[in-house]
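Just dropping this structure here.
Here the complex is missing one protein chain, while the rest keep their positions.
The block that comes next holds chain A.
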Amino acid sequence: MPDTQALVNDFISKLKKRKIEGSQATAKQTAELLRSVISQTRVPYTNQAAALIQSVKAVGERLIAANPVELAVGNVVRRVLHIIREEDLSLTTAAMAGLNLSAVSDDEDDADRDNQPVLSAAAIAAASRSTLRPPSLQTLLEDVPDSAAIPHTSSSGGDSEGKSKSADKSSRSRKLKHDVIEAVNELIQDISTCHEQIAEQAVEHIHQNEVILTLGSSRTVLEFLCAAKEKKRSFRVFVSEGAPRYQGHLLAKELVMRGLQTTLITDSAVFAMISRVNMVIVGAHAVMANGGVIAPVGLNMVALAAQKHAVPFVVLAGSHKLCPLYPHHPEVLLNELRSPSELLDFGEFSDCLDFGSGIGAPLLHVVNPTFDYVQPKLVSLFITDTGGHNPSYIGEMYRLFVVSACGEGMNFKSEIMRTNCIAEGNFVKSSIRMRGINFFGKLEDRKSQFFCGCGEM
C-alpha cells in the first residue's frame, strides 16, 4: 500500500518536527490516518481482527515513537485497537446467537487454534446464553459454574467462529472492516465535537458575578466560557499571560471580542490575585491514569496557589487526552524543552555565552520547559465530555479494569502483549472479560470504553 505508507511517513515527519499543534488536532489526524490504514489493509479470511490489529499496531508504534510526549497519539491508537476488538467480538456474538445450537465441530479449522475440547450442544447453548446476558448476582455468588463456563465459551466461540466463517466467509470479512471504519468515524466525530459537549456543562459550574482565573490559552476553556456567556451569565475573567508563549494575550483578545470583561495579568501576579478569584478553569495537555495532569508550564504554581486559598481548580479535558499510563518523573520524561531564544535574546547575551568555566562548559544555561505536572490532589474536578469526575475516578477506572482481569488469573496487559501470536480464542476471552467489567462498572456507552484499551501493545 504505497499511498498509505506515504501518508504515514508524512505524518510521522510532521510529528517529529512538532508541526502539529494541540492534542485535538493530533488525535484527529491520527484517527484519520489509522482509518486509511485500516481500509487499505488486506485481511485474510481467517483471523481478520488479528491482521487489522497487526497493521494498526505497526503504524501506531512508529507514530508514538515519533513524538513520545504527545500522548494523544497513543490514546487514539489504543482506542482504535479496542474498537477492532470490540467489533470483532460483537460480530462473533451475533454470529453465535444467530447460529443453530446443534454444534458440530469443524475439524478442518482445529489446526488454527489451541487445543480446546469439543463440547456438547447444551454446553455451547449455556455458554452462548451467558455471554449474551450479563452475569446475574446469583451466578456471581455461585462462582464455579460461571468460571467453568467462560473458558468453554471461548472455545465454543472459537468453534462457532469457525462455523460462521465456513458459513459466511466473504460477507463477514467485509463486515468487520466496515464496522471498524464506521466506529473510527464515530471516534473522529467524538474528537471533533468534544468542545461542544464540555461547553454544555458550563452553565452548571459558573454562577452570576463569578470571577474566574485561567492561564494561557485553551480552546476548550474559550468555548466553555463563551457557552456560559451565551446563557446570559455575567462573570469576569482574569487571564494570566502565560509567558513565554504569551497565549494568554490571544485568549484575552478572543474573550474581549465576545464581550466578556477580561483583565490581563502577568504570571507573577497570580498569587496576589487568586484570593479574589472564585474558580480556576484551565485546559490540559494530557491526563494521566492517576489523575495527574500534564498542563502548560506555570499551572503547577497556579494549582498550589489555588489550594492555599481554597479555590476550586477545574481541569477541562476531552476524552482523547485521557491516557492510561502512570506518570513517573513526568517533569523530565513527559516534558519538552523549547528554544531559549524565547526567554533571552541571543544578540543581547552572546557575550555571556562566551564565558566558560574551567572544564569548558558554558556558564549560562537557559531552561524553557513546555509542560508542568500537576498532582492529582491539587485538582478539584475534571470536566470531560462524559461529565464531571473526581481525579481519583479517572485512575479508578484503569485500576478497576486491571485488577479484575488479574483476579481471574489473567493480566490484561500481558494479554494485549501476547495478542500478536495467540489465536482467536483469547481475543474473545479477553473481550468477554471487558464486557463483564463493562457491566459492573456501568460503562455501557461506547465513549467510555476506551478504558479497556489500556496497557502496552
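The working rule: a residue touches a chain if its C-beta (ideal position, glycine included) is under 8 Å from a C-beta of that chain, and two chains touch if they have at least 3 such contacts; residues count from 1.
Methods note: contacts and distances are computed from a predicted model.
When the listed names "Translation initiation factor eIF2B subunit delta", "WD repeat-containing protein 92", "Non-structural maintenance of chromosomes element 1 homolog" or "Glutaredoxin-related protein 5, mitochondrial" are checked against UniProt, the chain not shown comes out as "Translation initiation factor eIF2B subunit delta". Screening A:19, A:232, A:328 or A:365 for touch with the missing chain picks out A:365. Considering the complete assembly, chain A touches the hidden chain via residues 241-246, 249-250, 252-253, 255-257, 259-273, 275-276, 297-298, 300-301, 304-305, 308, 331, 335, 342-345, 348-349, 352, 355, 357, 361, 363-369, 372-373.
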